[in-house]
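What you see is the complex with one protein chain gone and the rest in place.
Right, chain A next:
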């Protein structure tokens, strides 16, 4: 099945909200969209391409083929995940986000003492929430072929209730990678990093999917 996107590659509208879909949408084989092709032709970083936000509502049911993980990538992610202490890595990742990017503390006003590195690292609410967040990554690893579906509810929550700018999802993903690097220096080869980078980017995109 192929559907052509005849609307030019959009940038987010200033007032927000979806662009009117006046024409039909074509997938150029293997799930690539015309927009992705246009992005591929520019000297554009993969990172920027993946964080480009498309406020387009696709009304027909399409297969979710936006992110494809190879067998090797899935195996790499799973092998490291098996060794991860979710409480330790989750807590530290969230703590680092709050310390390195202090504006993120605004989402955790109810967590009490966030006034210093040691306070944040030792804060039991930070650890508990970090564990919760990393557990959702564990869920992602079990559903790597349908991240958008898996994170649909969380996406709505972060958009409608929590009002979190999607850039923060990417930053948290990077914190997780850095924490993994400190704990697993031998295993965290460039290929392992690339697989996890792809996963965290894909989760960030899935969390952004329901934004409007």
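One rule holds for everything that comes next: a residue touches a chain if its C-beta (ideal position, glycine included) is under 8 Å from a C-beta of that chain, and two chains touch if they have at least 3 such contacts; residues count from 1.
Quick note on the criterion: contacts and distances are computed from a predicted model.
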In UniProt, the chain not displayed here, chosen among "Hemoglobin subunit theta-1-like", "CP12 domain-containing protein", "DNA repair protein RAD51 homolog 3" or "Glutathione S-transferase omega", goes by "Hemoglobin subunit theta-1-like"
Answer key for A:86, A:99, A:128 or A:159 versus the chain not shown reads A:99
Could you tell me which of A:77, A:120, A:164 or A:204 touches the chain that is not displayed? A:120
May I ask you to list the residues on chain A that touch the chain which is not drawn? 43-49, 95-96, 99-100, 117, 120-121, 174, 177-179, 181-183, 185, 188, 190-191, 193-194, 197-198
